[in-house]
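This report concerns only the one structure given below.
A single protein chain has been omitted from the complex, and every remaining protein chain is retained in its original position.
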Amino acid sequence: MKRSVLAFLAVCCFAASAARAADKPRARDLGVPFDGTPGPGNAITDVRGVTVGHSTIIRGSGKLEVGKGPVRTGVTAVVPRGKATDNDPVFAGWFALNGAGEMTGTTWVEESGFLEGPVMITNTHSVGTVHDATIAWRIKQGEADATGYWWSNPVVAETWDGELNDINGFHVKEANVFEALSTASGGRVAEGSVGGGTGMVCNGFKGGIGTSSRKLSEEAGGYTVGALVQCNYGRKMDLRIAGVPVGREIAGSGTRDDDAGSIIIVVATDAPLLPTQLKRLARRASLGLARDGSIAGNGSGDIFIAFSTANPGAARPTGTVTLTDLPNDRMNPLFSATVQSVEEAIVNAMVAAETMKGADDLVVRALPHDELRRVLKKYNRLVE
Amino acid sequence: MKRSVLAFLAVCCFAASAARAADKPRARDLGVPFDGTPGPGNAITDVRGVTVGHSTIIRGSGKLEVGKGPVRTGVTAVVPRGKATDNDPVFAGWFALNGAGEMTGTTWVEESGFLEGPVMITNTHSVGTVHDATIAWRIKQGEADATGYWWSNPVVAETWDGELNDINGFHVKEANVFEALSTASGGRVAEGSVGGGTGMVCNGFKGGIGTSSRKLSEEAGGYTVGALVQCNYGRKMDLRIAGVPVGREIAGSGTRDDDAGSIIIVVATDAPLLPTQLKRLARRASLGLARDGSIAGNGSGDIFIAFSTANPGAARPTGTVTLTDLPNDRMNPLFSATVQSVEEAIVNAMVAAETMKGADDLVVRALPHDELRRVLKKYNRLVE
Amino acid sequence: MKRSVLAFLAVCCFAASAARAADKPRARDLGVPFDGTPGPGNAITDVRGVTVGHSTIIRGSGKLEVGKGPVRTGVTAVVPRGKATDNDPVFAGWFALNGAGEMTGTTWVEESGFLEGPVMITNTHSVGTVHDATIAWRIKQGEADATGYWWSNPVVAETWDGELNDINGFHVKEANVFEALSTASGGRVAEGSVGGGTGMVCNGFKGGIGTSSRKLSEEAGGYTVGALVQCNYGRKMDLRIAGVPVGREIAGSGTRDDDAGSIIIVVATDAPLLPTQLKRLARRASLGLARDGSIAGNGSGDIFIAFSTANPGAARPTGTVTLTDLPNDRMNPLFSATVQSVEEAIVNAMVAAETMKGADDLVVRALPHDELRRVLKKYNRLVE
Partner (left out) sequence: MKRSVLAFLAVCCFAASAARAADKPRARDLGVPFDGTPGPGNAITDVRGVTVGHSTIIRGSGKLEVGKGPVRTGVTAVVPRGKATDNDPVFAGWFALNGAGEMTGTTWVEESGFLEGPVMITNTHSVGTVHDATIAWRIKQGEADATGYWWSNPVVAETWDGELNDINGFHVKEANVFEALSTASGGRVAEGSVGGGTGMVCNGFKGGIGTSSRKLSEEAGGYTVGALVQCNYGRKMDLRIAGVPVGREIAGSGTRDDDAGSIIIVVATDAPLLPTQLKRLARRASLGLARDGSIAGNGSGDIFIAFSTANPGAARPTGTVTLTDLPNDRMNPLFSATVQSVEEAIVNAMVAAETMKGADDLVVRALPHDELRRVLKKYNRLVE
């Protein structure tokens, strides 16, 4: 793909997403109650330095023909330190609540304590393309490290969009990966049916990308925690929002109601945490997910990664490094923030996603905002 | 301790517990809504063969003097196959949501896939005594295995009762362990401030032992899942019951409101599951706990073990064995049952526990039943 | 790629490999002493049903130009049940002695206890291509499963051949993956600079693919254990063969002598083992590796997977399954067999690999057979 085409793609798609995002209410705009205080954008990008980019691929309609479409898929990139990421890994930890999915690169995250490069999220059968293209992108950025033994095991995660998307057609291409990476920015994050989340289904309604954040009090250190999810998990009957059994009170979507989905959760913070402590954050993502009703079904790839943007330069190869660390005893506010951000990010994804018609004209209905408000009100939980 | 004294202790304490248990309403008697269908006793003992025994030690009052009391502690034994347990290990798996606690023996559970012997639960500083006494009990039961190399690494778990109990006085003795083991029985399980749960505090109210179960439909295999918890975790502000923010709506207990507690969860099933699958069940206990509001605080030892009573004889040392296994694809009903049983067992513990005065005359208030009902009603969640 | 071309490739390359393999002495032919009794082929394919295929890509010479070559790389496929693999997963377990590498799909192996499909091994920067192509291959084989939710997270492992190979040129293509899979067969396994091992360096000499097996006595069950390695790890100074410090006694290769390599080890057995038990085998691969002198260097991706071909049909989605299991107490002969097979497979790889000239005319010298014999003799370890 030529650079000019890539640039065009990047501009037009990003502009469209941003416009879409700006118009739409988010969960708390609808009156859903959440605990804690969000950051200014209520997004993972509230963690300074973190950028997010999407490439959304929507093409064709009607009967599914493998290799032709319809296509409802994409790629999302979460880049820990923005452009500085390539040469400055972040401390990270990961956790699989239910490992029916893929997040490549985690063996090295576990061993080294570092996430080197972005977290990429796509559909199940495009992991390979995104893997290669993420390496290719890194190579394009310039020189490898001084050892001459440069190698890359990128982190690529996935959920399965094979209901709405021609997943076996392998429609994600290198250009899409480059688009997600090159357009990654701070500020507002497009939610719903965008990027890797384009074709996702969640709790019986349309799912996709969602994000949220929490800002800790100054006594707690003033740190920020942000979560970004690509949600494709769950059964309508299990859906709880703000503790209310919403799934049982709203008529269904006509689509699957089993657990054949997954959820990828990325947690970012600027709190100075060590790898072992970031694994603790990753594990807490489970609890936010549980608040929305998940049972972590057999086929659900519920895989989480947490990183800290603190301690730049921690991976440098010579001499010793000086690190800052927040002791375990002060982590509770970060745990609460993680649980709350994840809980809200999922609902944000569902609130943002719009009804989509995909392969074989399957229609997956969006979570109806008015019905959500009606049910919350019935249970005296609507914030008015 | 002479046998006759032991017998006396066993009879009187068990009778008292049973009487207490029989009189008291449980969570669903108060109108708390829960999902799923419980077994006949709504207890872990609904899993055929599982027995539970308690030894409760309540002695002294007033100012704490280390070694003298007041004593508010005990031991609980969960015995997978009842008396057949000694020579017939069960398949098991374990998981630490937050490892700020102890469950001995898990290294062998992880390696072998078997739980050999009971799960013992006590206070933090009595783990050693219970460990020794559990080995001593096993030795009393008769011959070791044929290898001549008999050894035992018992599973002993703990939560911290140092607010109400003279925990540094080491008041649990071998006789208490023998009492819990020798009185273990099927049927009704005493809940609340009994056994290992005697001095526990949970979500700002009195905690302790709770249990619950689920019976699957015949299409799902007709299996039973039961949970037993020793709950000592959480902050009042986080407490949710049936999705309702109960903790914020009910005035506090006057005791600590941080996370310096823990929860031990034992999950039993008769579904024929392999060790890897039982670890999956153990991990789901996190989700039931999260429904009740936990953030898995830094100091909370949230450690879970799951076992299956199916496949008797699986550990026999010669020849190959024939096993029955339920495929992963059929586990979702077991996952739901685990989440639901754990969610309910915790509330059962809090509902059963009565207000207790302990060391230094500290009073930990029971969760007030009428206020709980009032709050559930306010949020339209009371089952009337 | 057209089928006819593929067929041609398959035939010519396989023929060449087989010829090469047949001519060459293996480690024990040179008089290296090993413990235990190998199977008839002293190869992983001694485990009935297991097939192995390679695609070897050797092209160009001289100065490295990214995207042009020289190319010294390939793909190796280890297929647990041969053609029956697609619809009949095997029980498996994995272990990372040092996770500085990638083996995709392990999160699902860990969760489910199953390996679904082949183990693919290639170079670090071709993991993505091989990942996609392995899914594409599976799609070509026919219908997905009955759920309609078919998805695949293939197991693709790697080591780094960036010294001899234009690794950033992404020269492995879908056709190579199809070649490795379509030509996979039982019987003799080509060793040395073939398949994924083509461009590898090991302990300062030329590395690559090696294999070995052990047949247990009838009293021990008569089972077979086989190992296949793609070896690229280690420093010459650490190399021990049969306990002899060979690396210090033989002049070096002129190439790197650090740990910037890795080793992937695949262990297969027909012993009826559960996933937890197969993880135990995988962990023992460490001990065989250690016998050859490894310190599991920081940059070495030492990642192992073990599977059992017993219990066909264990993953079927409905009803319960009946399994056969060998108790833990009978596993010691399998442990010895694993350690011994791995120890020998590595030496076989080094003995089979021939001196190679690659990128920038770098020459990596083969382990000289006569010098190896000389050193073994010096330490009274040569079998004559």
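Order as written gives the chain letters A, B and C; numbering starts at 1 within each chain.
Convention: a contact is a pair of C-beta atoms (placed from the backbone, for glycine too) under 8 Å apart; a residue touches a chain by one contact, two chains touch by 3 or more.
Values in this document were obtained by computation on a predicted structure and should not be read as measured data.
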item	value
Displayed partners of the chain not shown (whole complex)	A, B, C
Residue, one of B:30, B:43, B:115 or B:133, that touches the chain absent here	B:133
Option touching the unshown chain, where B:61, B:153 or B:320 are the choices	B:153
Which residue of A:63, A:83, A:140 or A:316 touches the chain not shown here	A:316
Positions on chain A where the hidden chain makes contact	111-114, 147, 221, 272, 274-277, 280, 314-330
Positions on chain C where the hidden chain makes contact	97-98, 238, 240, 242-245, 258-259, 280, 283-284, 286-291, 294-299, 328-329, 331-332, 335-336, 339, 378-381
Interface with the undisplayed chain - residues on chain B	66, 96, 98-108, 110-112, 124-133, 135-136, 139, 147, 149-153, 158, 160, 162, 167-168, 170, 256, 260, 299, 301, 303
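Throughout what follows, only the chains that are shown with their structure count from here on.
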item	value
Chain A and chain B: spacing of chain centres that average the CA atoms, whole Å	36
Inter-centroid spacing, chain C versus chain B (mean Cα positions, whole Å)	46
Chain C, residues touching no fewer than two other chains	111-112
